[in-house]
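Of the protein chains in this complex, all but one are displayed in their positions.
Presenting chain A:
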Amino acid sequence: MIGLLVAAPLLGAAVLLCGGRHLNRTGHWLGTVLAGVSFILAAVLFVDMLGRPGDDRALHQHLYSWVPVGGFQADIAFQLDQLSMTFVLLITGVGTLIHLYSVGYMEHDERRRRFFGYLNLFLAAMLLLVLADNFLLLYVGWEGVGLASYLLIGFWQHKPSAATAAKKAFVVNRVGDAGLAIAIFLMFTTFGTFAFGPVLANAEEATQATLTGIGLMLLLAACGKSAQVPLQSWLGDAMEGPTPVSALIHAATMVTAGVYLITRSGAIFNAAPDAQTAVVVVGAVTLLFGAIVGCAKDDIKKALAGSTMSQIGYMVLAAGLGPIGYAFAIMHLVTHGFFKAGLFLGAGSVMHGMNDEVDMRKYGGLRKYMPVTFVTFGLGYLAIIGFPGLSGFFSKDAIIEAAFAKGGTQGWVLGAVTLLGAAITAYYMTRVMLLTFFGEKRWQPDKNGNEPHPHESPKTMVIPMAVLAFGSVFAGGLFTSNDAFVNWLKPVTSFEHGHPPIGVAAITTLTVVMLLIGVGAAWLQYGRRPVPVVAPRGSLVTRAARRDLLQDDFNHVVLVRGGEHLTRSLVYVDNKLVDGAVNGTAAAFGGLSGRMRRVQNGFARSYAVSMFGGAALLVAVTLLMRAV
(Lines give C-alpha, C1' and ligand atoms only; values in the text may rest on other atoms or scores of the structure.)
Protein backbone atom coordinates (compact mmCIF):
# COMPACT_ATOMS: atom_id res chain seq x y z
CA MET A 1 0.00 0.00 0.00
CA ILE A 2 2.78 2.46 0.90
CA GLY A 3 4.79 1.32 -2.09
CA LEU A 4 1.84 2.16 -4.36
CA LEU A 5 2.09 5.80 -3.27
CA VAL A 6 5.50 5.98 -4.90
CA ALA A 7 4.67 3.58 -7.71
CA ALA A 8 1.78 5.61 -9.17
CA PRO A 9 3.76 8.74 -10.13
CA LEU A 10 6.76 6.60 -11.04
CA LEU A 11 4.59 4.70 -13.49
CA GLY A 12 3.37 8.01 -14.86
CA ALA A 13 6.93 9.24 -15.33
CA ALA A 14 7.94 6.02 -17.09
CA VAL A 15 4.95 6.02 -19.44
CA LEU A 16 5.17 9.73 -20.25
CA LEU A 17 8.91 9.81 -20.78
CA CYS A 18 9.17 6.53 -22.70
CA GLY A 19 5.85 6.75 -24.52
CA GLY A 20 5.90 8.32 -27.94
CA ARG A 21 4.22 11.28 -29.55
CA HIS A 22 0.79 9.69 -29.60
CA LEU A 23 0.59 10.48 -25.86
CA ASN A 24 0.96 14.19 -26.58
CA ARG A 25 -2.79 14.78 -26.53
CA THR A 26 -3.62 12.77 -23.39
CA GLY A 27 -0.34 12.58 -21.49
CA HIS A 28 -0.93 15.57 -19.25
CA TRP A 29 -4.21 14.14 -18.01
CA LEU A 30 -2.54 10.77 -17.35
CA GLY A 31 0.10 12.51 -15.22
CA THR A 32 -2.52 14.51 -13.34
CA VAL A 33 -4.71 11.47 -12.69
CA LEU A 34 -1.77 9.42 -11.38
CA ALA A 35 -0.81 12.26 -9.04
CA GLY A 36 -4.44 12.29 -7.93
CA VAL A 37 -4.38 8.52 -7.38
CA SER A 38 -1.39 9.01 -5.13
CA PHE A 39 -3.27 11.68 -3.20
CA ILE A 40 -6.34 9.48 -2.78
CA LEU A 41 -4.16 6.62 -1.54
CA ALA A 42 -2.53 9.04 0.91
CA ALA A 43 -5.93 10.22 2.11
CA VAL A 44 -7.07 6.61 2.66
CA LEU A 45 -3.90 5.87 4.61
CA PHE A 46 -4.43 9.06 6.60
CA VAL A 47 -7.95 8.11 7.62
CA ASP A 48 -6.69 4.65 8.48
CA MET A 49 -3.92 6.17 10.59
CA LEU A 50 -6.32 8.43 12.46
CA GLY A 51 -8.23 5.31 13.51
CA ARG A 52 -5.30 4.02 15.51
CA PRO A 53 -3.98 5.34 18.86
CA GLY A 54 -1.14 7.90 18.85
CA ASP A 55 1.81 5.65 19.59
CA ASP A 56 0.71 2.90 17.22
CA ARG A 57 0.33 4.92 14.07
CA ALA A 58 3.61 4.23 12.30
CA LEU A 59 3.42 1.72 9.45
CA HIS A 60 6.40 -0.21 8.15
CA GLN A 61 6.76 -2.01 4.88
CA HIS A 62 9.83 -3.99 3.89
CA LEU A 63 9.94 -4.47 0.12
CA TYR A 64 13.24 -6.25 -0.32
CA SER A 65 16.89 -6.17 0.65
CA TRP A 66 18.74 -4.17 -1.94
CA VAL A 67 22.34 -4.88 -0.91
CA PRO A 68 22.65 -7.60 1.76
CA VAL A 69 26.42 -8.01 2.34
CA GLY A 70 27.64 -9.19 5.73
CA GLY A 71 27.15 -6.37 8.22
CA PHE A 72 26.02 -3.98 5.49
CA GLN A 73 22.28 -4.07 4.99
CA ALA A 74 20.65 -1.70 2.52
CA ASP A 75 16.90 -2.22 2.45
CA ILE A 76 14.19 -0.87 0.25
CA ALA A 77 11.82 -0.33 3.14
CA PHE A 78 9.20 2.29 3.86
CA GLN A 79 8.10 3.89 7.08
CA LEU A 80 4.89 5.89 7.27
CA ASP A 81 4.56 7.75 10.53
CA GLN A 82 2.84 11.02 11.36
CA LEU A 83 5.73 13.13 10.07
CA SER A 84 5.90 11.25 6.76
CA MET A 85 2.12 11.33 6.50
CA THR A 86 2.10 15.12 6.83
CA PHE A 87 4.60 15.41 4.01
CA VAL A 88 2.86 12.81 1.85
CA LEU A 89 -0.43 14.69 2.09
CA LEU A 90 1.27 18.01 1.34
CA ILE A 91 3.27 16.63 -1.58
CA THR A 92 0.46 14.69 -3.24
CA GLY A 93 -2.17 17.33 -2.46
CA VAL A 94 -0.26 20.39 -3.64
CA GLY A 95 1.32 18.22 -6.34
CA THR A 96 -2.05 17.22 -7.79
CA LEU A 97 -3.28 20.82 -7.74
CA ILE A 98 -0.17 22.00 -9.53
CA HIS A 99 -0.48 19.22 -12.12
CA LEU A 100 -3.98 20.51 -12.76
CA TYR A 101 -2.72 24.09 -12.97
CA SER A 102 0.04 23.05 -15.39
CA VAL A 103 -2.56 21.61 -17.77
CA GLY A 104 -3.65 25.18 -18.39
CA TYR A 105 -0.32 26.91 -17.92
CA MET A 106 1.63 24.69 -20.30
CA GLU A 107 -1.17 24.45 -22.86
CA HIS A 108 0.82 26.05 -25.66
CA ASP A 109 4.10 24.28 -24.94
CA GLU A 110 4.88 21.57 -27.46
CA ARG A 111 6.90 19.59 -24.91
CA ARG A 112 4.06 19.42 -22.40
CA ARG A 113 4.12 15.58 -22.21
CA ARG A 114 7.75 15.61 -21.15
CA PHE A 115 6.99 18.32 -18.58
CA PHE A 116 4.37 16.15 -16.95
CA GLY A 117 6.76 13.20 -17.04
CA TYR A 118 9.32 15.21 -15.10
CA LEU A 119 6.66 16.42 -12.64
CA ASN A 120 5.62 12.83 -11.98
CA LEU A 121 9.25 11.82 -11.60
CA PHE A 122 9.63 14.58 -9.03
CA LEU A 123 6.56 13.39 -7.10
CA ALA A 124 7.89 9.82 -7.01
CA ALA A 125 11.34 10.91 -5.83
CA MET A 126 9.96 13.28 -3.21
CA LEU A 127 7.62 10.60 -1.86
CA LEU A 128 10.53 8.16 -1.72
CA LEU A 129 12.49 10.77 0.23
CA VAL A 130 9.85 11.19 2.92
CA LEU A 131 8.77 7.54 3.05
CA ALA A 132 12.21 5.93 3.31
CA ASP A 133 12.92 4.16 6.58
CA ASN A 134 16.69 4.52 6.31
CA PHE A 135 19.08 7.29 5.38
CA LEU A 136 20.39 5.51 2.28
CA LEU A 137 16.97 5.22 0.66
CA LEU A 138 16.32 8.80 1.73
CA TYR A 139 19.50 9.69 -0.14
CA VAL A 140 18.12 8.00 -3.27
CA GLY A 141 15.02 10.18 -3.07
CA TRP A 142 17.18 13.20 -2.22
CA GLU A 143 19.16 12.75 -5.43
CA GLY A 144 15.97 11.98 -7.35
CA VAL A 145 14.38 15.31 -6.45
CA GLY A 146 17.69 16.99 -7.28
CA LEU A 147 17.55 15.44 -10.75
CA ALA A 148 13.91 16.39 -11.28
CA SER A 149 14.66 19.92 -10.09
CA TYR A 150 17.57 20.15 -12.55
CA LEU A 151 15.45 18.88 -15.45
CA LEU A 152 12.58 21.23 -14.67
CA ILE A 153 14.61 24.39 -14.04
CA GLY A 154 16.26 23.78 -17.39
CA PHE A 155 12.99 22.80 -19.05
CA TRP A 156 13.20 25.75 -21.43
CA GLN A 157 16.74 24.80 -22.21
CA HIS A 158 16.76 26.82 -25.44
CA LYS A 159 17.17 29.86 -23.18
CA PRO A 160 20.84 30.00 -22.12
CA SER A 161 19.84 31.57 -18.78
CA ALA A 162 17.61 28.56 -17.98
CA ALA A 163 20.30 26.06 -18.92
CA THR A 164 22.84 27.89 -16.76
CA ALA A 165 20.44 28.17 -13.84
CA ALA A 166 19.78 24.42 -14.00
CA LYS A 167 23.49 23.70 -13.94
CA LYS A 168 24.01 26.12 -11.07
CA ALA A 169 21.27 24.49 -9.01
CA PHE A 170 22.71 21.07 -9.74
CA VAL A 171 26.27 22.00 -8.80
CA VAL A 172 25.35 23.89 -5.62
CA ASN A 173 23.09 21.01 -4.56
CA ARG A 174 25.96 18.61 -5.11
CA VAL A 175 27.90 20.35 -2.32
CA GLY A 176 25.04 19.71 0.07
CA ASP A 177 24.66 16.13 -1.17
CA ALA A 178 28.30 15.47 -0.36
CA GLY A 179 27.44 16.54 3.21
CA LEU A 180 24.58 14.05 3.36
CA ALA A 181 26.79 11.27 1.99
CA ILE A 182 29.46 11.98 4.62
CA ALA A 183 26.80 12.06 7.35
CA ILE A 184 25.60 8.61 6.22
CA PHE A 185 29.18 7.26 6.17
CA LEU A 186 29.69 8.59 9.71
CA MET A 187 26.43 6.98 10.83
CA PHE A 188 27.47 3.64 9.38
CA THR A 189 30.90 3.68 11.01
CA THR A 190 29.43 4.80 14.34
CA PHE A 191 26.23 2.79 14.57
CA GLY A 192 26.85 0.04 12.01
CA THR A 193 23.57 0.81 10.28
CA PHE A 194 21.72 3.73 8.75
CA ALA A 195 18.13 2.71 9.41
CA PHE A 196 16.17 5.44 11.22
CA GLY A 197 15.14 3.20 14.13
CA PRO A 198 18.52 2.04 15.47
CA VAL A 199 20.45 5.22 14.59
CA LEU A 200 18.01 7.60 16.26
CA ALA A 201 17.39 5.34 19.27
CA ASN A 202 21.12 4.97 19.97
CA ALA A 203 22.11 8.52 19.07
CA GLU A 204 23.08 9.46 22.60
CA GLU A 205 25.60 6.64 22.91
CA ALA A 206 27.95 8.12 20.32
CA THR A 207 30.66 10.57 21.30
CA GLN A 208 29.91 14.28 21.25
CA ALA A 209 32.42 14.93 18.46
CA THR A 210 30.86 12.30 16.18
CA LEU A 211 27.35 13.58 16.80
CA THR A 212 28.41 17.17 16.13
CA GLY A 213 30.11 16.01 12.93
CA ILE A 214 27.02 14.13 11.75
CA GLY A 215 24.83 17.08 12.71
CA LEU A 216 26.94 19.60 10.82
CA MET A 217 27.06 17.39 7.73
CA LEU A 218 23.28 16.96 7.84
CA LEU A 219 22.99 20.72 8.19
CA LEU A 220 25.20 21.17 5.11
CA ALA A 221 22.88 18.83 3.20
CA ALA A 222 19.86 20.78 4.41
CA CYS A 223 21.51 24.07 3.40
CA GLY A 224 22.05 22.80 -0.13
CA LYS A 225 18.55 21.49 -0.68
CA SER A 226 16.72 24.22 1.22
CA ALA A 227 18.76 27.13 -0.15
CA GLN A 228 20.07 28.28 3.22
CA VAL A 229 23.16 30.44 3.67
CA PRO A 230 25.87 29.64 2.53
CA LEU A 231 24.43 27.44 -0.26
CA GLN A 232 21.52 29.74 -1.08
CA SER A 233 22.65 31.18 -4.39
CA TRP A 234 20.82 28.74 -6.67
CA LEU A 235 17.23 29.41 -5.63
CA GLY A 236 16.86 32.85 -7.21
CA ASP A 237 18.14 31.62 -10.57
CA ALA A 238 15.95 28.52 -10.32
CA MET A 239 13.01 30.82 -11.10
CA GLU A 240 14.01 30.40 -14.75
CA GLY A 241 11.92 27.22 -14.69
CA PRO A 242 8.20 27.26 -15.56
CA THR A 243 6.12 28.83 -12.79
CA PRO A 244 4.32 25.62 -11.70
CA VAL A 245 7.78 24.16 -11.07
CA SER A 246 8.71 27.14 -8.94
CA ALA A 247 5.48 26.67 -7.01
CA LEU A 248 5.76 22.92 -6.47
CA ILE A 249 9.48 22.28 -6.19
CA HIS A 250 11.08 25.57 -5.27
CA ALA A 251 8.46 26.77 -2.81
CA ALA A 252 6.18 24.09 -1.40
CA THR A 253 7.96 20.75 -1.32
CA MET A 254 11.53 20.06 -2.41
CA VAL A 255 13.16 23.04 -0.76
CA THR A 256 11.58 22.00 2.52
CA ALA A 257 13.36 18.62 2.37
CA GLY A 258 16.15 20.12 4.47
CA VAL A 259 13.67 20.89 7.25
CA TYR A 260 12.39 17.32 6.99
CA LEU A 261 15.93 15.98 7.27
CA ILE A 262 16.70 18.04 10.37
CA THR A 263 13.39 17.19 12.02
CA ARG A 264 13.75 13.50 11.14
CA SER A 265 17.26 13.43 12.62
CA GLY A 266 16.02 15.33 15.66
CA ALA A 267 17.48 12.78 18.09
CA ILE A 268 20.97 13.44 16.74
CA PHE A 269 20.60 17.20 16.98
CA ASN A 270 19.09 16.99 20.47
CA ALA A 271 22.25 15.19 21.60
CA ALA A 272 24.59 17.62 19.84
CA PRO A 273 23.94 21.16 21.15
CA ASP A 274 26.76 22.67 19.07
CA ALA A 275 25.23 21.40 15.83
CA GLN A 276 21.87 22.69 17.01
CA THR A 277 23.32 26.14 17.56
CA ALA A 278 24.72 26.04 14.03
CA VAL A 279 21.25 25.16 12.70
CA VAL A 280 19.68 28.09 14.55
CA VAL A 281 22.34 30.50 13.30
CA VAL A 282 21.91 29.35 9.70
CA GLY A 283 18.14 29.72 10.02
CA ALA A 284 18.36 33.21 11.55
CA VAL A 285 20.89 34.47 9.00
CA THR A 286 18.94 33.08 6.03
CA LEU A 287 15.70 34.47 7.41
CA LEU A 288 17.04 38.03 7.19
CA PHE A 289 19.11 37.39 4.06
CA GLY A 290 16.18 36.11 2.01
CA ALA A 291 13.89 38.83 3.30
CA ILE A 292 16.31 41.61 2.36
CA VAL A 293 16.83 40.12 -1.11
CA GLY A 294 13.05 39.85 -1.49
CA CYS A 295 12.69 43.58 -0.80
CA ALA A 296 14.84 44.66 -3.73
CA LYS A 297 13.84 42.35 -6.57
CA ASP A 298 11.61 43.69 -9.33
CA ASP A 299 11.14 40.24 -10.86
CA ILE A 300 7.95 38.94 -9.21
CA LYS A 301 9.19 35.35 -9.08
CA LYS A 302 12.59 36.31 -7.68
CA ALA A 303 10.94 38.42 -4.99
CA LEU A 304 8.88 35.36 -4.06
CA ALA A 305 12.04 33.21 -4.17
CA GLY A 306 13.71 35.52 -1.64
CA SER A 307 10.59 35.15 0.45
CA THR A 308 10.75 31.35 0.20
CA MET A 309 14.35 31.42 1.36
CA SER A 310 13.37 33.60 4.28
CA GLN A 311 10.36 31.47 5.29
CA ILE A 312 12.46 28.30 5.17
CA GLY A 313 14.90 30.19 7.37
CA TYR A 314 12.05 30.41 9.90
CA MET A 315 11.51 26.65 9.65
CA VAL A 316 15.21 25.80 10.00
CA LEU A 317 15.45 28.14 12.96
CA ALA A 318 12.48 26.45 14.58
CA ALA A 319 13.92 22.99 13.86
CA GLY A 320 17.17 24.10 15.49
CA LEU A 321 15.36 24.97 18.71
CA GLY A 322 14.89 21.28 19.52
CA PRO A 323 11.72 19.67 20.86
CA ILE A 324 10.13 23.07 21.51
CA GLY A 325 10.35 23.87 17.80
CA TYR A 326 10.11 20.76 15.59
CA ALA A 327 6.33 20.63 15.46
CA PHE A 328 6.13 24.37 14.69
CA ALA A 329 8.74 24.04 11.95
CA ILE A 330 6.60 21.39 10.25
CA MET A 331 3.42 23.35 10.86
CA HIS A 332 4.91 26.46 9.23
CA LEU A 333 6.17 24.21 6.44
CA VAL A 334 2.66 22.98 5.69
CA THR A 335 0.99 26.38 5.88
CA HIS A 336 3.85 27.84 3.84
CA GLY A 337 3.26 25.06 1.32
CA PHE A 338 -0.28 26.34 0.90
CA PHE A 339 0.24 30.07 0.72
CA LYS A 340 3.56 30.11 -1.12
CA ALA A 341 2.35 27.65 -3.75
CA GLY A 342 -0.77 29.81 -4.05
CA LEU A 343 1.32 32.97 -4.43
CA PHE A 344 3.49 31.39 -7.10
CA LEU A 345 0.48 30.12 -8.99
CA GLY A 346 -0.96 33.63 -8.76
CA ALA A 347 2.29 35.05 -10.10
CA GLY A 348 2.13 32.52 -12.93
CA SER A 349 -1.44 33.54 -13.65
CA VAL A 350 -0.39 37.21 -13.81
CA MET A 351 2.50 36.36 -16.14
CA HIS A 352 0.13 34.28 -18.25
CA GLY A 353 -2.06 37.34 -18.73
CA MET A 354 0.83 39.78 -19.25
CA ASN A 355 2.74 38.11 -22.12
CA ASP A 356 5.16 36.45 -19.68
CA GLU A 357 6.37 39.80 -18.35
CA VAL A 358 8.00 39.28 -14.93
CA ASP A 359 9.00 42.83 -14.04
CA MET A 360 6.54 44.06 -11.40
CA ARG A 361 7.28 47.66 -12.33
CA LYS A 362 5.52 46.95 -15.63
CA TYR A 363 2.35 45.62 -13.97
CA GLY A 364 0.06 47.83 -11.92
CA GLY A 365 -3.69 48.07 -11.56
CA LEU A 366 -4.31 44.44 -12.40
CA ARG A 367 -6.99 43.86 -9.75
CA LYS A 368 -9.78 44.91 -12.09
CA TYR A 369 -8.62 42.66 -14.90
CA MET A 370 -7.83 39.51 -12.94
CA PRO A 371 -10.26 39.50 -10.01
CA VAL A 372 -9.93 35.83 -9.04
CA THR A 373 -6.16 35.92 -9.19
CA PHE A 374 -6.28 39.12 -7.16
CA VAL A 375 -8.43 37.55 -4.44
CA THR A 376 -6.45 34.28 -4.21
CA PHE A 377 -3.11 36.08 -4.33
CA GLY A 378 -4.40 38.55 -1.77
CA LEU A 379 -5.41 35.79 0.63
CA GLY A 380 -2.00 34.17 0.20
CA TYR A 381 -0.45 37.57 0.86
CA LEU A 382 -2.43 38.08 4.05
CA ALA A 383 -1.47 34.57 5.15
CA ILE A 384 2.27 35.00 4.57
CA ILE A 385 2.54 38.35 6.35
CA GLY A 386 0.78 36.77 9.31
CA PHE A 387 -2.49 38.69 9.27
CA PRO A 388 -4.34 37.65 12.45
CA GLY A 389 -6.62 34.70 11.87
CA LEU A 390 -4.91 33.37 8.74
CA SER A 391 -2.53 30.41 8.50
CA GLY A 392 0.74 32.30 8.55
CA PHE A 393 -0.24 34.16 11.68
CA PHE A 394 -0.62 30.97 13.72
CA SER A 395 2.44 29.14 12.43
CA LYS A 396 4.80 32.13 12.43
CA ASP A 397 3.63 33.32 15.82
CA ALA A 398 4.34 29.86 17.23
CA ILE A 399 7.90 30.02 15.88
CA ILE A 400 8.47 33.51 17.29
CA GLU A 401 7.26 32.35 20.70
CA ALA A 402 9.49 29.27 20.53
CA ALA A 403 12.46 31.49 19.56
CA PHE A 404 11.91 33.63 22.66
CA ALA A 405 11.48 30.47 24.72
CA LYS A 406 14.99 29.31 23.76
CA GLY A 407 16.00 31.25 26.86
CA GLY A 408 18.93 33.47 27.79
CA THR A 409 20.59 35.93 25.42
CA GLN A 410 20.09 33.49 22.54
CA GLY A 411 16.35 33.61 23.11
CA TRP A 412 16.24 37.39 23.00
CA VAL A 413 18.42 37.60 19.89
CA LEU A 414 16.44 34.93 18.04
CA GLY A 415 13.14 36.47 19.11
CA ALA A 416 14.28 39.88 17.86
CA VAL A 417 15.45 38.39 14.54
CA THR A 418 12.18 36.57 13.95
CA LEU A 419 10.20 39.71 14.80
CA LEU A 420 12.35 41.81 12.47
CA GLY A 421 11.87 39.13 9.80
CA ALA A 422 8.10 39.42 10.25
CA ALA A 423 8.29 43.18 9.63
CA ILE A 424 10.44 42.78 6.51
CA THR A 425 8.15 40.01 5.24
CA ALA A 426 5.19 42.36 5.58
CA TYR A 427 7.17 45.06 3.77
CA TYR A 428 8.24 43.10 0.70
CA MET A 429 4.97 41.22 0.29
CA THR A 430 3.01 44.48 0.48
CA ARG A 431 5.41 45.86 -2.12
CA VAL A 432 4.68 42.91 -4.44
CA MET A 433 0.97 43.33 -3.87
CA LEU A 434 0.94 47.10 -4.49
CA LEU A 435 3.18 46.94 -7.54
CA THR A 436 1.17 44.18 -9.16
CA PHE A 437 -2.47 44.83 -8.40
CA PHE A 438 -2.75 48.47 -7.34
CA GLY A 439 -1.69 51.84 -8.67
CA GLU A 440 -1.90 52.96 -12.28
CA LYS A 441 -1.22 50.79 -15.33
CA ARG A 442 2.44 50.72 -16.25
CA TRP A 443 2.10 48.09 -18.97
CA GLN A 444 4.69 48.01 -21.71
CA PRO A 445 4.50 46.23 -25.06
CA ASP A 446 6.71 43.14 -25.21
CA LYS A 447 9.65 42.58 -27.55
CA ASN A 448 7.38 41.86 -30.52
CA GLY A 449 5.42 45.04 -29.87
CA ASN A 450 2.30 43.25 -28.57
CA GLU A 451 0.36 45.27 -26.04
CA PRO A 452 -0.59 43.08 -23.07
CA HIS A 453 -4.29 42.29 -22.70
CA PRO A 454 -4.59 41.02 -19.14
CA HIS A 455 -7.36 38.47 -18.76
CA GLU A 456 -8.41 35.95 -16.17
CA SER A 457 -6.73 32.54 -16.55
CA PRO A 458 -8.58 29.33 -17.58
CA LYS A 459 -10.45 27.21 -15.04
CA THR A 460 -7.70 24.58 -14.70
CA MET A 461 -5.48 27.33 -13.36
CA VAL A 462 -8.02 29.16 -11.25
CA ILE A 463 -9.34 26.11 -9.35
CA PRO A 464 -5.95 25.12 -7.85
CA MET A 465 -5.36 28.74 -6.85
CA ALA A 466 -8.72 28.85 -5.11
CA VAL A 467 -8.09 25.59 -3.25
CA LEU A 468 -4.67 26.75 -2.10
CA ALA A 469 -6.09 30.10 -1.01
CA PHE A 470 -8.67 28.19 1.01
CA GLY A 471 -5.82 26.27 2.67
CA SER A 472 -3.91 29.49 3.29
CA VAL A 473 -6.84 30.92 5.15
CA PHE A 474 -8.01 28.01 7.26
CA ALA A 475 -5.07 25.56 7.70
CA GLY A 476 -3.44 27.52 10.52
CA GLY A 477 -6.59 27.85 12.58
CA LEU A 478 -7.40 24.18 12.04
CA PHE A 479 -3.91 23.08 13.10
CA THR A 480 -3.80 25.17 16.25
CA SER A 481 -7.30 24.49 17.58
CA ASN A 482 -6.77 22.21 20.59
CA ASP A 483 -3.08 21.96 19.57
CA ALA A 484 -4.20 19.41 17.00
CA PHE A 485 -1.03 19.56 14.90
CA VAL A 486 1.35 19.41 17.84
CA ASN A 487 -0.46 16.43 19.35
CA TRP A 488 -0.44 14.72 15.96
CA LEU A 489 3.35 15.04 15.55
CA LYS A 490 4.24 14.57 19.21
CA PRO A 491 4.88 10.79 19.06
CA VAL A 492 7.47 11.28 16.30
CA THR A 493 9.21 14.56 17.02
CA SER A 494 8.50 14.80 20.76
CA PHE A 495 7.33 18.12 22.11
CA GLU A 496 8.05 20.36 25.05
CA HIS A 497 6.16 23.49 25.86
CA GLY A 498 8.44 26.49 25.59
CA HIS A 499 8.16 29.21 28.18
CA PRO A 500 8.93 32.61 26.67
CA PRO A 501 10.26 35.20 29.13
CA ILE A 502 7.53 37.64 28.12
CA GLY A 503 3.85 36.81 27.87
CA VAL A 504 2.35 35.15 24.81
CA ALA A 505 -0.11 38.02 24.45
CA ALA A 506 2.76 40.52 24.44
CA ILE A 507 4.59 38.58 21.71
CA THR A 508 1.46 38.37 19.57
CA THR A 509 0.90 42.10 20.00
CA LEU A 510 4.52 42.78 19.05
CA THR A 511 4.15 40.59 15.96
CA VAL A 512 1.08 42.46 14.84
CA VAL A 513 2.80 45.81 15.48
CA MET A 514 5.79 44.72 13.40
CA LEU A 515 3.41 43.57 10.69
CA LEU A 516 1.71 46.98 10.64
CA ILE A 517 5.07 48.78 10.53
CA GLY A 518 6.13 46.68 7.53
CA VAL A 519 2.87 47.21 5.66
CA GLY A 520 2.90 50.90 6.47
CA ALA A 521 6.47 51.39 5.27
CA ALA A 522 5.67 49.66 1.98
CA TRP A 523 2.51 51.73 1.52
CA LEU A 524 4.43 54.96 2.15
CA GLN A 525 6.96 54.01 -0.50
CA TYR A 526 4.85 52.31 -3.17
CA GLY A 527 1.19 53.00 -2.41
CA ARG A 528 1.09 56.75 -1.97
CA ARG A 529 2.97 57.92 -5.03
CA PRO A 530 3.38 56.60 -8.59
CA VAL A 531 6.01 53.93 -9.10
CA PRO A 532 8.71 54.60 -11.73
CA VAL A 533 8.79 52.01 -14.53
CA VAL A 534 12.57 52.01 -14.58
CA ALA A 535 13.96 51.16 -11.17
CA PRO A 536 15.80 54.08 -9.52
CA ARG A 537 19.48 53.54 -8.84
CA GLY A 538 18.82 53.06 -5.15
CA SER A 539 21.09 53.08 -2.14
CA LEU A 540 24.16 50.91 -1.74
CA VAL A 541 22.18 48.32 0.21
CA THR A 542 19.42 48.24 -2.43
CA ARG A 543 21.91 47.68 -5.20
CA ALA A 544 23.62 44.94 -3.22
CA ALA A 545 20.26 43.31 -2.50
CA ARG A 546 19.37 43.43 -6.21
CA ARG A 547 22.52 41.45 -6.80
CA ASP A 548 21.34 38.91 -4.19
CA LEU A 549 23.45 40.62 -1.51
CA LEU A 550 26.56 39.88 -3.58
CA GLN A 551 26.29 36.15 -2.99
CA ASP A 552 27.39 35.30 -6.54
CA ASP A 553 30.22 37.82 -6.39
CA PHE A 554 31.31 36.31 -3.10
CA ASN A 555 31.20 32.80 -4.54
CA HIS A 556 33.07 33.98 -7.61
CA VAL A 557 35.83 35.70 -5.69
CA VAL A 558 36.26 33.15 -2.91
CA LEU A 559 35.39 29.83 -4.54
CA VAL A 560 35.94 30.28 -8.27
CA ARG A 561 39.01 32.52 -8.12
CA GLY A 562 40.25 30.84 -4.96
CA GLY A 563 39.80 27.43 -6.55
CA GLU A 564 41.61 28.55 -9.67
CA HIS A 565 44.52 29.85 -7.61
CA LEU A 566 44.59 26.68 -5.58
CA THR A 567 44.68 24.44 -8.65
CA ARG A 568 47.27 26.65 -10.29
CA SER A 569 49.54 26.51 -7.28
CA LEU A 570 49.02 22.75 -7.05
CA VAL A 571 49.89 22.37 -10.74
CA TYR A 572 52.97 24.51 -10.15
CA VAL A 573 54.07 22.35 -7.22
CA ASP A 574 53.38 19.23 -9.26
CA ASN A 575 55.35 20.48 -12.26
CA LYS A 576 58.27 21.94 -10.40
CA LEU A 577 58.63 19.87 -7.27
CA VAL A 578 57.27 16.41 -7.96
CA ASP A 579 58.05 16.23 -11.64
CA GLY A 580 61.30 18.10 -10.98
CA ALA A 581 62.51 15.44 -8.55
CA VAL A 582 61.61 12.60 -10.90
CA ASN A 583 62.95 14.25 -14.04
CA GLY A 584 66.05 15.46 -12.20
CA THR A 585 66.95 11.95 -11.04
CA ALA A 586 66.46 10.62 -14.56
CA ALA A 587 68.57 13.42 -16.06
CA ALA A 588 71.34 12.87 -13.51
CA PHE A 589 71.55 9.17 -14.34
CA GLY A 590 71.38 9.93 -18.06
CA GLY A 591 74.25 12.42 -17.86
CA LEU A 592 76.31 10.13 -15.67
CA SER A 593 75.89 7.18 -18.04
CA GLY A 594 76.73 9.43 -21.00
CA ARG A 595 80.07 10.22 -19.35
CA MET A 596 80.70 6.64 -18.29
CA ARG A 597 80.03 5.43 -21.81
CA ARG A 598 83.23 7.09 -22.98
CA VAL A 599 85.24 4.61 -20.94
CA GLN A 600 84.04 1.91 -23.32
CA ASN A 601 86.19 2.98 -26.30
CA GLY A 602 86.78 -0.42 -27.95
CA PHE A 603 90.60 -0.30 -27.56
CA ALA A 604 91.76 -3.57 -26.04
CA ARG A 605 94.79 -1.83 -24.54
CA SER A 606 92.67 0.61 -22.66
CA TYR A 607 90.62 -2.25 -21.18
CA ALA A 608 93.88 -3.88 -20.20
CA VAL A 609 94.90 -0.69 -18.38
CA SER A 610 91.72 -0.78 -16.33
CA MET A 611 92.28 -4.45 -15.55
CA PHE A 612 95.82 -3.80 -14.42
CA GLY A 613 94.80 -0.73 -12.55
CA GLY A 614 92.06 -2.67 -10.78
CA ALA A 615 94.37 -5.57 -9.94
CA ALA A 616 97.04 -3.18 -8.66
CA LEU A 617 94.41 -1.42 -6.53
CA LEU A 618 93.23 -4.74 -5.06
CA VAL A 619 96.79 -5.75 -4.22
CA ALA A 620 97.50 -2.38 -2.69
CA VAL A 621 94.33 -2.49 -0.59
CA THR A 622 95.08 -6.07 0.54
CA LEU A 623 98.57 -5.08 1.57
CA LEU A 624 97.35 -1.98 3.33
CA MET A 625 94.71 -3.93 5.23
CA ARG A 626 97.31 -6.45 6.30
CA ALA A 627 99.64 -3.73 7.43
CA VAL A 628 96.92 -2.19 9.53
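The definition used in the following text is that contacts are C-beta pairs under 8 Å (C-beta built on N, C-alpha and C of every residue); 3 or more make two chains touch, one makes a residue touch a chain; residues count from 1.
In the analysis below, contacts and distances are computed from a predicted model.
Asks: One chain of this complex is not shown here; going by its UniProt record, which of these names is it: "NADH-quinone oxidoreductase subunit K", "Transport permease protein", "Sarcosine oxidase subunit delta" or "Glutamate mutase epsilon subunit"?
Replies: The record for the missing subunit names the protein "NADH-quinone oxidoreductase subunit K".
Asks: From the listed residues A:Cys18, A:Val47 or A:Ala604, report the one that touches the chain absent from this view.
Replies: Selected residue, touching the omitted chain: A:Ala604.
Asks: Could I get the residues of chain A that touch the absent chain, sorted low to high?
Replies: Within chain A, the residues touching the omitted chain are 597, 600-605, 608-609, 612.
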